[in-house]
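Here you go, one structure.
A single protein chain has been omitted from the complex, and every remaining protein chain is retained in its original position.
This part shows chain A:
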Amino acid sequence: MADGLETLRPGALTTVQDLGRAGHAHLGVPRSGALDMAAHRLANRLLGNPETAATLETTLTGCAVRVLRPTVAVVTGAPCPVTVAGRPAPWGQPVRVPAGAVLDVGTATHGVRSYLGFAGGVDADPVLGSRATDLLSGLGPQPLAAGTVLRLGEPQAGGPPPVPDAAPWAAPPRELVLPVVAGPRDDWFTAEGLRTLLTGRYRVSAASNRIGLRLEGPALARAREGELPSEGMPLGAIQVPPEGRPVIFLADHPTTGGYPVIGVVPPAALDAAAQAPPGTPVRFAPATP
C-alpha cells in the first residue's frame, strides 16, 4: 500500500472512475463510469494506459494527493490550476511527479469535473469488472476522504508515449444544447408539453449529481395522469417527475423507473452535460438522424 496515493484533500466529491459496468442493468446495477467519458479516455491515452484503466473524477473543487512512488500524472476535463510539490504544472500534459510530492488539482476555472490519470491507472478491487464508484447503489470504492490510500497499477513497459503538442478538447459549454430523440413516452405529454421541451429555457440545477442532471425551467404538461408500471431506463433518459421539471439520467442512474421518459439524449452528448455547472443555460434540439 505504500506505493500508491494518499489523499490529503478530497475536494467536494472525488471518486474512482473507469468505463463503468454496463451490461448488468437487468440486475438493478447502474452502469456508472466517468461522466465526461472523452476527458477520462484522453487522460489514459496521454499516459499510454489501457482504456480500462481508472482515473480520479473530481467535482468543482479538485483534490490533492501525495504520491508515494515516482509516477507520471495528467489532469484533463475541467481546466484548473495544477501544482506538483507547490510548483505550477501544466494542465492537459503528462507531468512527472516524484515520490513524496503533492499533486494538487485546484478549483475548476470552467466546467465541473477534472480527471486525474496516473501511469498504470488507479487500482481498486473491481466489482463486476469495473473499479467505478457508483453513488446510487454503493458499488465500487467509497468516495475519497482525507487519508484514503489508493494503489496504482503497473505502468506500461516503456513509459508514457511521446507528448503531443496539443490534445483536442472541447471547452465546457457556456450554453448546453442537447440533442434529443423523442420517446419512448412522448405520448404521455401534450403537444404543448413537447413544444415546451424544444423551446423552453432551462438551467442546470444545483441539485444535479452523478445520477442525474436536474433542470430548472418550465414544467412539461402531461397528457395523462398516473405512473407507468416500472420499465427500463436508458442512459440519457429525460425523465419527467410529476412536478414536470425534466431530469437527464447520467451514469449512476436507476435502471428501472416509473416516471415517463419524454425523450433521450444520445450518450455522446452527455460529456458536455457532465461539465455544465449549476446555472448553465440548457436548450434541447431535435437530434439529427
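Throughout what follows, contacts are C-beta pairs under 8 Å (C-beta built on N, C-alpha and C of every residue); 3 or more make two chains touch, one makes a residue touch a chain; residues count from 1.
Simple rule for what comes next: contacts and distances are computed from a predicted model.
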item: Undepicted complex member, UniProt protein name, chosen from "V-type sodium ATPase subunit K", "Allophanate hydrolase subunit 1", "Vitamin K epoxide reductase" or "3-isopropylmalate dehydratase large subunit"; value: "Allophanate hydrolase subunit 1"
item: From A:Val16, A:Ala39, A:Ala73 or A:Leu139, residue that would touch the chain that is not displayed; value: A:Leu139
item: Residue, one of A:Pro70, A:Gly183 or A:Gly279, that touches the chain absent here; value: A:Gly183
item: Interface with the undisplayed chain - residues on chain A; value: 13, 22-29, 127-128, 134-140, 142-143, 181-185, 207, 209, 211-212, 214, 227-237, 239, 241, 247, 249, 252-259, 261, 264-267, 287, 289
